[in-house]
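Only one protein chain is missing from this complex, and each of the others stays in its spot.
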Amino acid sequence: MTPGQKTPNTPLWEVFIRSRNGLAHKHVGSLHAADATLALQAARDLYTRRGEGLSIWIVPSGAIIASDPADKGMMFEPTVSKVYRHPTFYDVPDEVGHM
Amino acid sequence: MTTTSIRVNETPLVLYVLRRADDALILGHRLSEWIGHGPILEEEMALGNIGLDLIGQARSLYAYAAELEGAGNDEDRYAYLRDAPQYRNLLLAEHPNGDFGQTMMRQLFYSAFADPYWRAMASSRDGTLAAIAAKSEKESAYHLRHASEWVIRLGDGTEESHERAQEAVDQLWGYTGEMFECDAAERALVAAGTVVDPAALRDAWDGTVGSVLSRATLTRPKTGWMQSGGRSGRHSEHLGLLLSVMQHLQRTYPGATW
Partner (left out) sequence: MYTQGLHTPDSPGATGAGETPELDARFQERIDREDRIEPNDWMPAAYRKTLTRQIAQHAHSEIIGMLPEGNWITRAPSLRRKAILLAKVQDEAGHGLYLYAAAETLGKSREEMFDELLTSKAKYSSIFNYPTLTWADIGAIGWLVDGAAIMNQIPLCRCSYGPYARAMIRICKEESFHQRQGFEIMLTLCRGTPEQKAMAQDALDRWYWPCLMMFGPPDSDSTHSDQSTKWKIKRFSNDELRQKFVDALVPQAQYLGLTLPDPDLRFEETSEPSPGGAPAGHWRHGPIDWEEFRRILAGNGPCNRERIASRQRAHREGAWVREAAAAYAAKQAERKLAA
């Protein structure tokens, strides 16, 4: 490495894995790869060495749109108080059986 | 007290199994040499993975050879106590890593054979070989894909990578005939349905390699003279050096358990 010589950036990808027992893809981390094919292979080598995975999604980091943490109150607070959306809010007599 | 190498009673099937085991071990060993020296960290992981798969295949095969031989040998005695003339691997496997392009080209040539090979071997009349084949086939499918993707990128990348990739093809091409050899002992095993006739894998190999080289914009050399000898223990100068590193501890501390 000569001083002043910078290594060019390689694209960043986010990795989501659905495990053998899982129902949904979970975010597990990120990695660098020049293109999608290499990224998928790298994700397999990096994040599924212990038999964790059954399905991999990779997404260019820039493609993810996330909610702004500053808006947490506005986005998520109102749903907390609407407890009637949860099944446990309702009393169902035991004789009716499972509902 | 000194070590002496073991003597192996090489019946046709034992010899056959040792040949495949040695291929896997020597190639796996070569790949492990990349650890700490790779061009990209993710690629060091990938090469490590391939190496581990191959070492795993070697261990299963050595265990089977030991069972067949029934002479008290085991995976470590085969690996550490045979000298170069007793090793039965392809010359391609012992070829030094060279640059990343050469390593990927070697992997392409090897895996383009190993993949259809293991797929065919899954139907072997020999239950143990069939089971090893079923597992190995999934591994070799991945190795082939990985090597192919890299050969394409190196061939169709920059001018420099193209030159290096072409150089790799030209250097290694002469080592691609040996894997299709079939001597008299093996022909008997083929006839018994125990093993696949390597000639039957030729078309698949040609097709795969031809397609990858074409997508990589690389020129396929004219087929000329092919290197040979590894299957009967006549190796290149490289194997002796490789084994002297690999076997050093067992040879220096004979009889010890590690």
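Letters A and B mark the chains in the order given here, with residues in each chain numbered from 1 onward.
Please note the rule applied: a residue touches a chain if its C-beta (ideal position, glycine included) is under 8 Å from a C-beta of that chain, and two chains touch if they have at least 3 such contacts.
If you're wondering where the values come from, they're calculated on a predicted model, not measured in any experiment.
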| request: Give the residue, chosen from B:N49, B:S111 or B:T194, that touches the chain omitted from the document. | output: B:N49
| Please identify, in ascending order, the residues of chain B that touch the omitted chain? | 25, 29, 32-33, 35-45, 48-49, 51-52, 55-56, 58-59, 62, 75-76, 79-80, 99-101, 152-154, 156-158, 160-161, 164, 245-246, 248-250, 253, 255-258
| What residue numbers in chain A mark contact with the hidden partner chain? | 1, 3, 6-12, 14, 27-35, 38, 46, 49-50, 60-66, 68-70
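The rule we apply is simple: only the chains that are shown with their structure count from here on.
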| task | Report the inter-chain centroid distance for chain A and chain B in whole angstrom, where each centroid is the mean of the CA atoms. | result | 39
| said: Touching residues of chain B toward chain A in the complex: what are they? | reply: 42, 45-46, 49, 145-146, 149, 153
| field | Interfacial residue positions of chain A with respect to chain B in the complex | value | 31-34, 37-38, 41-42, 45-46, 49
